[in-house]
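Heads up, one of the protein chains got dropped from this complex, but the rest are sitting where they should.
Moving on to chain A:
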Amino acid sequence: MKLLKLVPEDTNIHFLKWGTPFYVVSALLIIASWALVFTKGLNYGVDFAGGQEISATFTRQSEAPIGELRELVGNLGYGDPVIQRFGAANEVSIRTKLPESAEGNPAVAEQISNRIVSVVRKAYPDVRIDSIDTVSGKVSSEFRDKSVYALLAAMLAIALYIWIRFEWQFGVGALLALLHDVSLTLGMFALFQLEFSLQIIAALLALIGYSLNDTIVIYDRIRENLKKYRKMPIRELLDLSVNETLARTVMTSATLLIALVPLLLFGPESLFGMTAAITLGIFVGTYSSVYMAAPILIWLGTSSDSFVTKESPTDRQERLARERGA
């Protein structure tokens, strides 16, 4: 049987030759992502914004009457509701802010959701209420803090681990690659205004772990080659390492994407945002392994000496003494 090869054998692509334009693009994309996050903002769901979210399916319609709903619910006087398609075309989420008096008072929140549900049900008897989430301002602000801590802690802990296992330059490289992946994913959420919920934080944490897999494979090879080819210029050595591991990088990313894309297409609607974030993160992560994590090593001055145990002055004296004795 002739086996399939996604990557031809013995590639010799000069990745670093094309480096500069890619770095510029990467830097611009990171800046653009944060600019989007700060100008357009993230579309926070109830987890982070607080309030109430009702999700509903219109079982006998192919498309949910979003415009009518906006008017219907808007007229109830609970502020401007955010009404969005949610997954399939006949599913919507209706998000309302809760008044101050609802803070900690279940009766008020209850009343509001009952009112919305009954009004919608009266106008559309085929509606099925799938879920109702009520999150107080206190809990949502805690979620915000915790999420930021978790993301920072994960990135730092992983960078620290890479530093311990490799060298400090590799730790910094991994950290920058992670920042790149997380920034671009956040940028996508700001650009498309996908709902940003706790699930997305979970996705970001997962991608912090998984997008680094390729980076580790490349780093492992760089370390191996640094020990093997002591005289090779670092640029050449990086290109060699990336080329040697290219089949792996492509295959490992491909298996992840093949598993994830069906979940994106056929999976439950409520997992769409999460899956999209992980999928994009894996994609971006593969790119950043090659174009961020590796080249950064040059700037940080990694050389073939990085993995040679340095001789301490006492060792040196002992060695000289031994040599003299011999």
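The definition used in the following text is that a contact is a pair of C-beta atoms (placed from the backbone, for glycine too) under 8 Å apart; a residue touches a chain by one contact, two chains touch by 3 or more; residues count from 1.
In this section, contacts and distances are computed from a predicted model.
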Chain not present in the shown complex, as UniProt names it (candidates "Protein translocase subunit SecD", "Zinc-dependent alcohol dehydrogenase", "Monosaccharide ABC transporter ATP-binding protein, CUT2 family" or "Multiple sugar transport system permease protein"): "Protein translocase subunit SecD"
Full-complex contact with the absent chain, from A:T96, A:T134 or A:T302: A:T134
Among A:I30, A:I158 or A:L184, the residue in touch with the chain that has been omitted: A:I158
Residue, one of A:A109, A:V172 or A:L226, that touches the chain absent here: A:A109
Which residue of A:S147, A:N225, A:S288 or A:T302 touches the chain not shown here: A:S147
Where the missing chain touches chain A, by residue: 1, 3-6, 9, 55, 57, 103-107, 109-110, 128-136, 138-139, 146-147, 149-150, 153-154, 157-158, 161-162, 165, 198-199, 201-203, 205-206, 208-210, 212-213, 216-217, 220, 224, 244-245, 247-248, 251-252, 254-263, 265-268, 270-271, 274-275, 278
